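Removed from the display is one protein chain of the complex; every other protein chain stays in position.
Our next item is chain A:
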Amino acid sequence: MVKMTDLPTKGGFSFDLCTRNQMLLDKGVQMPPFRKTGTTIVGLVFQDGVVLGADTRATEGPIVADKNCEKIHFMAPNIYCCGAGTAADTEAVTDMVSSQLQLHRYATGRESRVVTALTLLKSHLFSYQGHVSAALVLGGVDVTGPHLQTVYPHGSTDTLPFATMGSGSLAAMSVFESKYREGLTREEGIELVAEAICAGIFNDLGSGSNVDVCVITKGQTEYLRNYQLPNPRTYISSKGYSFVKGQTVFLEQLLLLVSKLVHVEAIFQLRVDEWQYRINWGLVPCLC
């Protein structure tokens, strides 16, 4: 029975393999651990705009899968979103809403508003009842001013002056609760965010590596990737491992030449000359 399942689908989820996977689950097979962003993500509102911060560790079970991943996703030139939870879900949801916002900008001809992004995110997450496991901190500056919102996997949202999410949220919130005040300057805001993320990095096992910061103000956005690197690799020796050529024993070898460079100009010129010579001497039958 040939089904048209292999043609590119129109979009959305496909549930083809669910029956098979359910059968495997009933047999007692463990589902594999998905890559999560253990994470500490924070945001705060300062006097001119919004500062977002995130750590850079991605975990797969207890193993660190990526030591320097990007958790601050682009939504619009004036809106950025930090994501925690299942990595595939946060990336897919933020990419999808980012595309929808771009289309909306083309349709309206105006700068995107943070509430637009918020509504698109929460309606998508609510319709999947929390199974799309993405916890987001959305921040941006639009015509109505700076906004900072959190979105939970089930679709609820909060509007806050400072927010933390992820496994390291408690560590980061402790820093915010003691040091946050209204009307911070840009430098103070960045420093406070970096301190909160560092608290998450050093105290939470699911967060680690470096600090990413994103500062959004009216008309300008600055994405400071790897703003702080508090965990450098200092233990490696400068010499490293060096393997002698021929150390690895191999049984068979196949060498393929994929592309060949052939200089054709000279040959072509020769052919042209040869033809010219032949034409001149009447060796080529012509219609003239």
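Note that in this section a residue touches a chain if its C-beta (ideal position, glycine included) is under 8 Å from a C-beta of that chain, and two chains touch if they have at least 3 such contacts; residues count from 1.
Going forward, contacts and distances are computed from a predicted model.
Remark: of the listed names "Cytochrome c oxidase subunit 5B, mitochondrial", "Proteasome subunit beta type", "Mini-chromosome maintenance complex-binding protein" or "Trafficking protein particle complex subunit 2-like protein", the one matching the undisplayed chain in UniProt is "Proteasome subunit beta type". Seen from chain A, the chain kept out of the figure touches residues 6, 8-9, 12-21, 23-24, 27-32, 34-35, 58, 60, 63-66, 69, 86-89, 91-92, 131-132, 236, 240-245, 247-261.
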